[in-house]
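Note that one protein chain is taken out, while the other chains of the complex remain in position.
Chains: A, B and C, in written order; residue numbering restarts at 1 for each.
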Amino acid sequence: MEITLTHYLVLSSVLFAIGLIGVMRRKNLLMLFFATEILLNATNIAFAAISHYIGDLSGQMFAFFIIAIAASEVAIGLGLLIVWYKRTGKIDLDQMNSMRG
Amino acid sequence: MLDHILSILIFFPALAAMLGFVVTKDSMRAYGIAVAFVEFVLSLWLWYAYDPMISGMQFMESAPLIKSFGISYLLGIDGISLFIIILSTFFTLLGIASLTETRHVKNLIITLLFLEMTMVGVFAALDAIVFYVFWELSLVPMLYIIGAWGGALRIYASVKFFLYTFTGSLVMLVGMLFMAYFYYQATGQWSFSILEWYRLILPENFQLWLFAAFFIGFAIKVPMFPFHTWLPYAHGQAPTIGSVILAAILLKMGTYAFIRFSLPLFPDASVYFMFPIAIIAIIMIIYTAMVAYAQEDIKQVVAYSSISHMGIIILGTFALTVEGVSGSVFLMIGHGVVSGALFLLVGVIYDRRHTKLMSEFGGLASVMPRYATIFGIMMMASVGLPLTINFVGEFLSLLGFYKQSHMITLTAGTAIIVGAIYMLSAYKKAFFGPVTNEENRNLKDVNRTEMLGLIPLVIVAIWLGVYPKPVLEPINNSVESVIQLMHDKAQSQEAKARIPNLSDVSGMNSMQEAH
Amino acid sequence: MELYLYIALFAPLVGSLFSALFGASAKTSLTGYVASGLLFTSFISSVLLLNYVLGGHTVHVEMMTWMATGNLYIPFGFVVDQVSVVMMMVVTIVSTVVHVYSIGYMDHDKGFNRFFSWLSAFVFSMMVLVMSDNFAGLFIGWEGVGLCSWGLIGFWYHKESATWAANEAFIMNRIADLGMLIGIFMLYWNVGSLQYDVVFAEIGNLPVVITTWIGIFLFIGAMGKSAQFPLHTWLADAMEGPTPVSALIHAATMVTAGVYLVVRANPIYDLIPNVGIFIASLGAFVALFAASMALVNRDMKRIIAYSTLSQLGYMFVAAGLGAYWVALFHLMAHAFFKALLFLGAGNVMHAMHDELDPFKMGGLRKVMKGTFVMMTLASVALAGIYPFAGFFSKDLILEVGFVEHHYVIYTVLLLTAGLTAFYSFRLVALIFHGEERYKLFGIHPHEAYKFMLVAMSPLLVLAIIAGSFKMTYFQLVMNLLPATQYHVHNQTIFWIMTIGTQLFVIGAILFAYKKYSNWNSVPDGTSKMEKSFGYKLLWNQYYIPKFYEEVFSRPYLELSKVAWKEIDLKIVDATVDMIANAIYKTGENTRDIQNGNLSTMLRWMVFGLVVLLALAVAFTVGYNAVGA
Partner (left out) sequence: MLDSIHISMASLNIATLAPMLIATVGALVILMIDLLKGGLNKSLYIMVSLLFLLLDLGSLVDFGGVFLKNGTVLGFFDVMLMDGIAIMAQIIIVVGSMLFIPLALTSKRFHEYNYPEYFALFLFMIAGFQFMVATDNLILIFVGLETASLALYTLIALHNRSKSFEAAVKYFTMGALAAGFFAFGSMIFYAISGSVEINQIATVLAQDHYSNIGYVLVAVSFMIAAFGFKLSMVPFHTWTPDVYEGSSAALAGYMSIVPKIAGFVVAMRLFEFLVHSGVVWLQVILYIGVVVTMTASNIWALVQSDVKRMLAYSSISHAGFVMAAILIGTTQSNTGLFLYWTLFSFTNLGAFTMLWVNRQKNLLPGQSSDHPYEKFSGMVKTMPMGAVMMGLFMLSLAGVPPFGLFWGKLYMIGAAVSGGYTVLALIMALNSAIAGYYYLKLIVYMFMKEPMVGYEKFYFMNASHSLKTIIGIAVVGTIFSVLAVNPLLVVITQFVYNSGY
């Protein structure tokens, strides 16, 4: 079976969906960040595949930028997480609702 | 100076109010009186300089404000607005002069002076947006006056007043924008000048929608049934000065706007909606008169009576005849004087007894004879006795509408009956009978300060009832041009027939045909 | 002559304003003198004007513009012509007398100054009413007298009944005024002017339907002021006012304004005889109706008031049948003797310390000789005995009815004439004859001040001799009114009628005397007659006031309360608040969407995306389906 663009895109979509479900279900902040990483990387697969199939480099460029940004996001996110953990001793989402309404 | 007298009239009080922040508390009253007096004299000068024979706009001023959107600072007055402006300055002066409020007088007077600016501004503006600016701005000082110096429910009352009118005005604003857009489509230029808009002849279905949009804004302000319920609260809670200005001037903005906008801009729609509005006017007249009759609080009686009288003004306006419209403009002034005076009078007794319930009074006529006399005169003026100011307006308004419909006029004419019922019974409850409440036995009669406010009103109420000509003539001339404009612009057969053609020499013929 | 016109008109106003200056201060006799003096001046001017008019001239002035807008032009215009001058004379004579009389009558009243202010103001309004040269001016006076009537009925404002009666009178008059206003509107829109001369010149050109309606509406106005059925109840209640007021306003002048209006507008009513018949029929009905109520009443002033009402009915019969000059003549004669009657009653009241029940009096002729004579003569005049004034005017109306072939009306009026004589002399007999029942109540009556009696004497003289002016008067008014002479041409019938009527009336008088001159007890509601249905019906004024109370006044108040508490507060206002509350409640109920939980927030985002995607898919499917 030849692997076509469609396969990549389906894979990407499935990964994206997994990421979305993770975002919705996870109560642990760290796992939540993982889920967002899955989201972004799902996109990366698709970008790379499309870029290859239509012979245009900008898709790959986009993927690179996404990787870079994902990295910095993780940096910031983990920083926030650590501070939060230091202050509260928890990384549970449900504990985080001092502001509401 | 005459070239810019309207601007001076508008901004002088505002400027004086700003400077008023510097004036010390105990001199504030004198300062306020001085400013209001100067303003009043200026407005009288305006009258002196006004040429009653010219029916169009006078003292026009114009400066582009937002040129690319067609908004300009356009001012001018005709006979219709002239007297309401004078009324505004007059009442501000009287209000400040007879002020009995003692809490935060400085803030109050500053607020009043700002309010004066907006009032004069509304009536002098000839650009819809400038009009709207002052119209909306007038809510703010009033909100503050009711909310800060009012009774127990003041916050509810003031917020209700503000939001209700604000909502209505926003719908009106959409209407104005539509109007400007039509103008843009017709001429390729934006303009919010009312005088420019007068030249537009709109298709009838557009007229109907626009009329409705404007109507909501105006009707809430007037206030017309069923949009009137903010008024009793506002009056009930407002301090005396607030009620006086509200009843005397602010309500007139609505009826004035009908004449300035609705009639000349939408002649066909005006004819189309004439009967529905007349029905509303009748409901206002009879229904609110009944509600007034049921009241226990004398201020509420006067408040509801205002609505009832506004019904006659509306009826006169939509008579679309010179007689009716002139009458309604005159009644605006008359009602301003009379209801303003009545609210002042209620304030007099409230200051003494801190209650407005009629059951608390009774027999005041023997304790406070001067007070009872002045109240009696004003009550009779309110009831519309001939030779008082209200009669002229009511007579002409009803007379004017009679041409359009006999039955409606007959029904609306019950105003003179139901009006007498609630007014006389209120007067009877408060002033007649034996003095039953010991607290009333030693009440002081009206003092000099209060007289200062009341006597001029009595004089005006009778003077203009006996000799309305100086006021009625300029009004008439301006109204004639409005009616003629409407006739010329009217498209539908019915509108042509209903709105008299004044340039037609054989005016009597068209009158016969209408029957 | 214009000067006299202005003096006649404005002298009362000056008097009123002068008295008003002292309105709130203690009694000063000065106000009474000044007001009376000015009234006398006004009277003199009227006499001079009468003299001038008798010379065949009229005075017409336009003082200034009142209202002018559109085509409407209403000036303050005044006219002294043959009709108005008659009214002016009546008004000024009676009011001068009443003013002087009041100085004595109100001597001890705290509101002396106020009284004169109101009284003179009334005269001014009345003068405006009669002298105006247009309908709007007439309306000014019309409402003005209404106002003064309100102030004077409710003069003793601490009395509940007085203020109630004042308001009733005002409001009931207002109902009628609306009719009049509509009539004026119709005139304006059909004729284009409200000036009498223009209107009367043009009125013939209008379609009869319109003229009819104009006539009807104007007459509705007249019905209120002249207290015709069904707007009559206020007049009896108006007796709460001081007696001079009753004499001036509710007998001689104001209540006759309605008659004056019909007489004044005779060119209109001439065109619409059907309305005239209605007016005449109503007048005849009221004459009988009011007289019947007077038969049993036990309130001296109310009896006279019903008698007034009855006589107004007579006048309307004449006016309705086109005999305007007869109506006006009876108006004039009636004014004199009725005012006299009232003033006499005032004396009696004073003597009896405001007691009004004639059954509690009796035998007063011994202490009040002057009053006794005057009231008796006035009653004779009222009964229409030759050669008193009433004979010339009232019998003439009977003749009019006969000549115009309205025999029913004639019969009714004849019957009423008998009733009139009966109740008048029932009153006289009860007050002045028989036992001195007042002693039971410990009252010590005394005669009124002498000057009061002197003041009344001109009325007495006029009540006696007014009939002799008939021809002069006829000559005068025929310039303006249809100059029809009403004579029964058959001499035999004429004599039979005249003598028959006289005998009938005298019989009624004798019957009254016989029945009441020896009355010796105060009825307490137990006698057989008092329990009969007819008596109760009359005693309760045919239950009409009660009917009004139950059907109009109370439901109106109840309805008003419903309108306020149920409709205005609970529906109209509640709707507004409900909209506001609904918006606010929506916020309260949905703010938990923002529950502060990050998971929920993320889910909302995903939810939003899913909805968008779903809509996108749905749209695409739909789009392709339509496209294909």
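Going forward, a residue touches a chain if its C-beta (ideal position, glycine included) is under 8 Å from a C-beta of that chain, and two chains touch if they have at least 3 such contacts.
Keep in mind it's a predicted model, so treat the numbers as computed, not measured.
The chain not displayed here makes contact, within the full complex, with A, B, C. Here the missing chain is touched by one residue of C:D354, C:D524 or C:E588, and it is C:E588.
The missing chain, though absent from the display, is touched by one residue of B:F11, B:W45, B:F178 or B:Y198; that residue is B:F178. By the touch rule set out above, chain A reaches the unshown chain at residues 9, 12, 16, 19, 23, 29, 32-33, 36, 39-40, 42-43, 46-47, 50-51, 54, 56, 58-59, 61-62, 65-66, 69, 72-73, 76-77, 79-81, 83-84, 87-88, 96, 98-101. In the full complex, chain B touches the omitted chain through residues 64-69, 107, 129, 132-133, 136-137, 139-140, 143-144, 147-148, 154-155, 158-159, 162-163, 166-167, 170-171, 173-174, 177-178, 180-181, 184.
Think of the hidden chain as still there; on chain C it touches residues 580, 583-584, 586-588, 590-591, 593-594, 596, 598, 600-602, 604-609, 612-613, 615-617, 619-620, 623-624.
Just so we're on the same page, only the chains that are shown with their structure count from here on.
Centre-to-centre spacing of chain A and chain C amounts to 96 Å, using the average Cα coordinate of each chain. With touch defined as above, chain A holds no residue shared between interfaces to two or more other chains. Residue numbers of chain C whose C-beta contacts span two or more other chains: none are found.
For chain C in complex with chain B, the residues that touch the partner chain are 23-24, 64-72, 136, 139-140, 143-144, 147, 150, 154, 157-158, 160, 163-164, 166-167, 170-171, 174-175, 177-178, 181-182, 184-186, 188-190, 192, 556-557, 559-561, 563-565, 567-568, 572-573, 575-576, 580. On the chain A side of its complex with chain C, the touching residues are 20, 23-24, 26-27, 93-94, 96-101. Those residues of chain C whose C-beta lies close enough to touch chain A in the complex are 591, 594-599, 602-603, 606.
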